[in-house]
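Excluded from the complex is one protein chain; the other protein chains are retained at their positions.
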Amino acid sequence: MAYSGVLPSARSQAMVAEARHLLMTVAPGAIWIFVFLVLPSFYLMGVAFMTNGTYGLPEMPLSLESFKRLAGFGFLGWSPGNLYTLLRSLWQTVVSTGLVVLIAYPIAYYITTCREKWRPIMLLLVVVPSWTNQVIRTFGWMNLLAPGTPLAELGQLVGLVPENMGLYPSNFAVTLGLVYNFLPFMVLPLYAAFEKLDHAQVQAAQDLYASPVRAFWHAVFPQTLPGLLAGTVLVAIPAFGMYVIPELLGGGKGMMLGNLVANQFSGGSNWPLGAAGAILMLIATFVGLYAMRRIGKRLGGGEEVVI
Amino acid sequence: MTSSLTAPDTPPTSETVDTDRSEARASRKASTIELKGLKKHFGADTIALDGVDLVIEPGEFFTLLGPSGCGKTTLLRILAGLETPDDGRLVLGGKDITDIPPHRRSVNTVFQSYALFPHLSVRENLAFGLRMRGVAEPERDSRVDEIAAFIQLGSLIDRRVDQLSGGQRQRIALARALVCEPEVLLLDEPLSALDAGLRSQLQVELLRVQQRLGMTFVFVTHDQQEAMVMSDRIAVLDGGIIQQVGPPREVYERPANAFVARFMGHDNLYPIKERNGDRLVTDLGALSCPAQAGGDLLLIRPETLDLIPGEQPGDNRLFATVNECLYRGSHAEYRLDVGTTTMQATVRNRGGSLPTVGDRVTVIVSSDDLVSLNA
Partner (left out) sequence: MRKRTLQRSLTGFWWLTLFFLYVPLLVVVVFSFNAANSAASFTGVSLRWYRRLLGNEQILSAFANSMILAIVSSIVALVIGCLIGYGMYRHRHRKLGWLIALIYLPIVLPDIVFGISEMAFFVQINRLTGVLGPGLLTMIISHVTFQIPFVALIVYSRFVGLDPTLFEAAKDLYATPWQRARFFMLPTIKPALISAFFLSFTLSIDDFVISFFTAGPESATLPIYIWGAIKKGVSPEINAIATLMIGAVAIAAVLSLMFNRQGRR
């Protein structure tokens, strides 16, 4: 370009002013998040590679001790406790996510079949309970599942729980709590996907395929896949790291990774071990987000559903 | 709305005094705008303006005309101060304002989207500029009332912006800019969002406002009809370069080059193959065309042509066959096959017979209306 070498001073001054403006507006928040979240996260990751000292605080030298402990190797040789916790977290995540999909799918579809003016209100009704504090919601379930309540007695009747016991603490109660907690997270993206459904394509499929099941499978399901995917990430990632629900509804035998991590930072503690567990969660989070981005891009429209 | 067309001529007596006052104030302020070698490019290879020189006289209705991307809007934004030129100077009333930010320029804009503030009422919108300049409230109010009466906003003044129709918004945007009594008023395609009827009505209204106030208006449009109706002078832009500046008749009847001719709606352009004195040879044949120096294209405006039935030889006459006829009531548009090429002709419907498709006709070309121009 003829002019590209010579920038008139007014222009370069304007560029400097723009850059300063960007800095002035964005810097306070960016620095805040960096100092109070990015740095702490890096510090925590560093802690995972340090040695557990007295009082559970991290000390030098660097070691992989905490990862070994996380895998179950302790002073007394290998024990499967932590591995069970990990597997339980994984299992609970898979089961509760699956159940959430099974409930949310028909609900999201049902909302789109209702009159347009009712839809926002119906969505609101689904979301409102999640505005309440998680501890309170979980406490509500403790009330419902306590010994002597109708649900607990029903459980005794079918032999799910022994005489005079409540339905919690148990793995069942944790699954229930997780499903309850995350249902709205799945309904919203699925609803968005159903609303964008190309009905012409569905009609065509109904003509093409004899059975409604096949029509659904070929025309409806693929179109809702981005929403399903977004919902799965929104449910599975936080479910994997859940702390409150297993702590209140699960008891000792219902412990999940979140509890293992949290316990290392309170009470009889071992920070490096907890930090190693946190790294595992971070990996799960970023793998989940990355997978969603990749698949979302391939399917198209996956990302906008999340935001 | 319909009454507003005629109303400005017969306002109540109390308003007459007000309008006289603002006329006096505005004409005192109108100033010359000089654009000297303005250049502007975006990114590495988008040239918006490539050296624009122009003088806009005080009190002139000046139009920047061109297709989208020709640089007309960039030029207007530079006048407003919303864009800084890469090179060149901008002088307003003898004062260099190139580096003066928009909020310190005595220039106001009517935006294409009107840009009325949604959080303010109509009255607050009108008062915004005066308020920002620190005009005291009593004066602010009286000036807003004055302009509201002048533009005939009537009961709109206390409405909320989202209760207004497109035409109403346009008038308020105009009033909001006028109330500041700028030295120059800039209008960025202010009528393009309106339907045809309202549009021509507001064209007339806008023209009256400008004539009464004697203010300098710089108007941007891509519609050559609109430009011709409104302007004292038109500048036709293309590729960031001014192709021609002149009064509407001159631009329309004597386009400086093929681009201007085509943009003004002319299709009858023929490459000149040969010149023998004042005889020009094109695909149509030879035509005599006195006092035309230079140029390699011949322009024949369709409305200068006459058609007579049959083949009647004579000087500057062409024989043609009617290929297509569009009957428009007041006139008819023809496409004629002449030799190996075609030409357009527009014929007034004076009653009597009009040629129909397939007819053999003689085209009478008036040599005074022939223009030769550069490609």
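First chain written, first letter: the chains are A and B, and each begins at residue 1.
As a convention for this text, a contact is a pair of C-beta atoms (placed from the backbone, for glycine too) under 8 Å apart; a residue touches a chain by one contact, two chains touch by 3 or more.
The model shown is predicted, which means the values in this text are computed figures rather than measured ones.
Here one chain is not drawn; of A:41, A:79 or A:203, the residue touching it is A:41.
The residue from A:86, A:167 or A:183 that touches the chain not shown here is A:183.
Across the entire complex, the residue among B:46, B:113 or B:165 in touch with the chain not shown is B:113. For chain B, the residues in touch with the chain missing from this view are 80-82, 101-104, 107-109, 111-113, 115-120, 128-129, 131-133, 162, 176-177, 180. Take chain A: the residues that touch the chain left off the picture are 18, 21-22, 24-26, 28-30, 32-34, 36-41, 43-44, 47, 57, 103, 106-107, 109-110, 113, 122, 124-126, 128-129, 131-137, 139-144, 146-149, 180, 183, 212, 237-238, 240-244, 248, 258, 261-262, 265-266, 271, 274-275, 278, 281-282, 285, 289.
As a convention for this text, only the chains that are shown with their structure count from here on.
The centroid of the Cα atoms in chain A and the matching centroid in chain B are 60 Å apart.
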